[in-house]
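A single protein chain has been omitted; all remaining protein chains appear in their positions.
Chains here go by letter, A, B and C, matching the order in which they are written, and residues are numbered from 1 within each.
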Amino acid sequence: MTFQDEALPREKTFRDPILGTIIVDNQIILDLINTPEFQRLRRIKQLGTSSLTFHGAEHSRFGHCLGVYEIARRMCNHFQRNYPTHHPGDGLWDDSERPVALCAALLHDLGHGPYSHTFEHIFHTDHEEITRRLITSPTTNIQRILARVAPDLPAQVASVIDHTYHNQQVVQMISSQVDADRMDYLQRDAYYTGTNYGKFDLDRVLSVMRPIQGGIAFEISGMHAVEDYIISRLQMYLQIYFHPVSRSMEVILDHLLKRAKYLYQHPTDYQPTFTPYMLMPFFNNRFTLDDYLSLDDGVLSTYFIHWTKSEDDILADLARRFLNRRPFKSALYDNQTGAMLEKLTDLIATAGFNAEYYTATNSSYKLPYDTYHPQSSKPQSQIELIQPNGELVELTEVSTLVAAIAGRQAGDERFFFPKEMLAEHDNIEIFEPIYQEFQHYISNNHIIIPD
Amino acid sequence: MTFQDEALPREKTFRDPILGTIIVDNQIILDLINTPEFQRLRRIKQLGTSSLTFHGAEHSRFGHCLGVYEIARRMCNHFQRNYPTHHPGDGLWDDSERPVALCAALLHDLGHGPYSHTFEHIFHTDHEEITRRLITSPTTNIQRILARVAPDLPAQVASVIDHTYHNQQVVQMISSQVDADRMDYLQRDAYYTGTNYGKFDLDRVLSVMRPIQGGIAFEISGMHAVEDYIISRLQMYLQIYFHPVSRSMEVILDHLLKRAKYLYQHPTDYQPTFTPYMLMPFFNNRFTLDDYLSLDDGVLSTYFIHWTKSEDDILADLARRFLNRRPFKSALYDNQTGAMLEKLTDLIATAGFNAEYYTATNSSYKLPYDTYHPQSSKPQSQIELIQPNGELVELTEVSTLVAAIAGRQAGDERFFFPKEMLAEHDNIEIFEPIYQEFQHYISNNHIIIPD
Amino acid sequence: MTFQDEALPREKTFRDPILGTIIVDNQIILDLINTPEFQRLRRIKQLGTSSLTFHGAEHSRFGHCLGVYEIARRMCNHFQRNYPTHHPGDGLWDDSERPVALCAALLHDLGHGPYSHTFEHIFHTDHEEITRRLITSPTTNIQRILARVAPDLPAQVASVIDHTYHNQQVVQMISSQVDADRMDYLQRDAYYTGTNYGKFDLDRVLSVMRPIQGGIAFEISGMHAVEDYIISRLQMYLQIYFHPVSRSMEVILDHLLKRAKYLYQHPTDYQPTFTPYMLMPFFNNRFTLDDYLSLDDGVLSTYFIHWTKSEDDILADLARRFLNRRPFKSALYDNQTGAMLEKLTDLIATAGFNAEYYTATNSSYKLPYDTYHPQSSKPQSQIELIQPNGELVELTEVSTLVAAIAGRQAGDERFFFPKEMLAEHDNIEIFEPIYQEFQHYISNNHIIIPD
Partner (left out) sequence: MTFQDEALPREKTFRDPILGTIIVDNQIILDLINTPEFQRLRRIKQLGTSSLTFHGAEHSRFGHCLGVYEIARRMCNHFQRNYPTHHPGDGLWDDSERPVALCAALLHDLGHGPYSHTFEHIFHTDHEEITRRLITSPTTNIQRILARVAPDLPAQVASVIDHTYHNQQVVQMISSQVDADRMDYLQRDAYYTGTNYGKFDLDRVLSVMRPIQGGIAFEISGMHAVEDYIISRLQMYLQIYFHPVSRSMEVILDHLLKRAKYLYQHPTDYQPTFTPYMLMPFFNNRFTLDDYLSLDDGVLSTYFIHWTKSEDDILADLARRFLNRRPFKSALYDNQTGAMLEKLTDLIATAGFNAEYYTATNSSYKLPYDTYHPQSSKPQSQIELIQPNGELVELTEVSTLVAAIAGRQAGDERFFFPKEMLAEHDNIEIFEPIYQEFQHYISNNHIIIPD
């Protein structure tokens, strides 16, 4: 049975706040959406702790995945209408790639768990590997549905997500500097945070995309639309994704999970009165795909609620800080002022905080635009523009705006610490002299080297 | 210390996707927002099961409460600029009511728990009573903060939410046919669902509001804006809040909780291997405010995940249907065709479903606009328009549009049943003849009386 | 040469604020847009005097016509994807109708002149007839381009606009209660006025449209979207199109043109020092298509500027009132209070105003939804919904909302008069007693019968 055989007689639509209408016109896509594996994405926030900074941004990965599918679908339609292949190898679009492209788009984030970044840091899981397993393991509903079309479809879909699929047009559709994934999340996250930063002209960017030999390029007449997208992406990083309060809450989450892991791994020191069953396989470094699929944001926060009553002060305090949104404060530092970190950490310890759990450093850097570095571990395809005579030109060669920012790292390095350290001077507390000393090292949100 | 003493030297803003900017300029408001009681609202979805129909609508009660506060703040500003009182009893706006109004707006939904409507149905809790207790009980952070301003502020704020506060302008600001609550949620729910239905011209409605003796009225020049609001509200009910799929998922949730309650209340019949600690006080009809505050959407869904592996088939199946979004189907019926329900229920039982848990009826009716009925248990203030000469006229007397729909119930009555009952005929299953018989009673989504 | 032969190898796009992207993929459409006849629509405002009430609404008929084309194009795509004909007469969509449909959509308003309604009232022109002539007359660029496809295409396109084309699906696409024309202008006018009233879910309405034998119907699952459209349309009429200030400015325009026509037709009484060359053919009731095509909003306002310096006081004063936006005031009346009009008109004349030019009555009524009246001069197709079993049901039979408003006229009747008649009493003027008497007959913006 081919993909085309499963075409729905009538298109089915999902109302989407960002893309207007998401159109499903194939039973395979519909069946994938209705699996428990995919429905579970409703219970995992797209932006993790960012919703604690931008209260509107409580959306889940579910809508994002539908959105990436829809953008990929529009790309296929655009390519098929304007650049259909005439014979193999002509560098134009072969619409028989559509099933692989659409399924890969829909499933590209399937392996994400709750607060992925932090969770992976503490428990050494890997959402990309889990995505692959969910797609290719014969025990999953996903695999069974895909295999209905063709026995090798699961492997093909997984290889697109791995970037190893033979048709790089399909790969770049899902993963490149201007792909369906980024185009969806920038717009979606902008919509839900209520900011303008991530808005760019999706219709325009789609309309200037063009399949070429070995990938996707852009008509040069659409250069400004691509520029605008690059800038939007950079601004979303600087203003939303790197927001210090979100990173602070992530630090707290990280330390909270680290503390829990330590305590449950050392039961002789600590006899917990409560067992977080679903996390135990992870504390024990022995988890199955099913264990992983049982987790979601609500499971973690349920355990956090239990832990607020723990007899371990650190666990209880960090859980309360996380649930009640009491972020650490932070200060910027650089190579030079980083020398002060040890001193500051000492002061924090002296003030009674366990520095392992109550301090952290975190740097967030993003290359606004990346020209091709084949030696890099994950080389990003560069953005190529097509001139009227068919020749390609790399974006920074013609865009002064992108050239100006390319290669410059954007982001910052921060030191996180408890808000208590900034207590006002008129506050009568035993640690007041320590607080005052600490504050001598902070000025204008930066760590400084006092005279 | 008065409210004015706690004015912030500089306004603090929250970025809100719906209202643009939410301005907090008083420490009391900021402190209320930062309580654990209020932060908990981040973990309770505003629309419950509707997010399973409209995937964009995953927003929490937290943003809604900020929004109601902001709209009330704008009302106070508008009243104070345009209709300030000259002497007591002149029916104009007395800005010393601002603290009561703003706090009541912010806190009006504080007592909501997870999936309130269903939860209350099964466990006989009452979110309005809990709101009152959270505001007035001396053990809560909320009460302590309010009492900082004045000892009777907690009671006053609670009385606004109770509708018993002496100043009906304040009461109607928070609760009337055109109040800050409805004006926020209609717009907010429209934004997140991605529909236009709830959009009306908030600025315009606010600009034609006017304090009068005993309440709030509208300038007659703004009649169309008020009409538009009434219609928007009706459409949101018909198209979003009453959506059959959301109601179906609510039926499943209701039956799931009912089953759990039954099982945990009858431990002799059932030795559950898993104890949902946080729900036990509710199964046992003995819960404290703290027990209630521990609950949120994540806690419930965590237990549902556990229950998918229960040995009780019904509990496990309903949990899976809920988590994996497999709604019951439904058919419309009326007084006459309701006679068929018994027959249909029998067929469902014969097909192997426990009818108590696998069928339900549900009616959803809304009066689009209500003229004053003093004999009603919760009389709604009617909407009064002010003519140029100062005389009042009730909305339906001048709006042919509202007059046309006033008093007509809008909504429907539905019978819910497992989708399996609609199985296609070519499906080889043991129960096929029963399914076929069942389907004779359904046509065009209505229950019919076959010839 | 067929329409298909003129397909563009790559789609061309127009950025549109309302529809996002307008896609042109055929040379014929592009050539039609580039004719002087079509470009002239840029110089004619879509909403006439409404921009004097809603300052944002200065858009021209050009964008509207592109929009109607685009919506028709989307309808064709939807029909072709979901309901393609299998054999003639099966009531499904025959895509060979696409050229007629798209050209008719694009050209449906081609014959509009400046301030059409008023201009036609004074000069007895007929924009529909002119549209037909522009499409079918062998002297126009439009006709020549259409005839390139097929000799009878001009006549076919004209017959669609006339409603006489054999395929009623095409006719209803352009002209019916839910057609591309209305769907475009409601959204467009809402966008430019900055109101929400005209917003409905275009994507959703399009997705539930369905070709049937003899026309177009809607899937019953989309009933609410159709309801919402009907209500939006009604609200746009009540709140935008019938706004009393716009109608007042139209009264002034009407009287200004009437005065000019009178003066230029009676040159013995009046030797104008200025000749409005482009209007002379209309004053003389003898105009060619070219004369008509020379007119636009700017030509009229240029003459108005000249007339502000006319020696005829009435002409000069009305021209100034129009250009400087000084509307007449108005009062509502009904059958009963209409008896006062004669008295009021006398008072206005006594106060020194020529009543022929300084008073007017105007009624604006709209049937919110019209069930089929075959005896009416322009019978409107009613809205039919398709049930799951394929049977049709008329909208009011299932929509209580539309049933409630159907058949009720909405609108009002107004008497217009100079603002001076409402002069304040402390204003010392010779006519003050007359003003005072006049004001006895007006209360709350209504004409009244004093005791």
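Note that a residue touches a chain if its C-beta (ideal position, glycine included) is under 8 Å from a C-beta of that chain, and two chains touch if they have at least 3 such contacts.
None of the values given here were measured: they were computed from a predicted structure.
The hidden chain makes contact, of the residues A:Met1, A:Ala339 or A:Ala404, with A:Ala404.
Checked against the full complex, the one of A:Asp228, A:Asp291, A:Glu356 or A:Glu432 touching the unshown chain is A:Asp228.
The omitted chain makes contact with just one of the residues A:Gln213, A:Thr275, A:Ser363 or A:Gln387: A:Gln387. Considering the full assembly, C:Tyr192 is the residue among C:Phe3, C:Tyr192 or C:Tyr369 that touches the omitted chain. In the full complex, chain B makes contact with the omitted chain through residues 9-11, 13, 15, 20-21, 25, 81-82, 201, 203-204, 207. Touching residues on chain A toward the chain that is not drawn are 195-197, 199-201, 220, 224, 227-228, 231, 234-235, 238-239, 387-389, 391, 400-401, 404-405, 408, 410, 443-445.
Mapped onto chain C, the interface with the missing chain covers residues 14-18, 20, 34-36, 39-40, 42-43, 51-52, 54-56, 58-60, 62-63, 66, 191-195, 274, 277-278, 294, 296-302, 305-306, 320, 323-326.
Keep in mind that, in the parts below, only the chains that are shown with their structure count from here on.
When the CA atoms of chain A are superposed on chain C, the rotation angle comes to 180 degrees (nearest 5). Inter-chain spacing, taken between the CA centroids of chain A and chain C, is 50 Å. In this assembly, the C-alpha centroid of chain B lies 42 Å from the C-alpha centroid of chain C. The set of chain B residues that touch two or more partner chains comprises 195.
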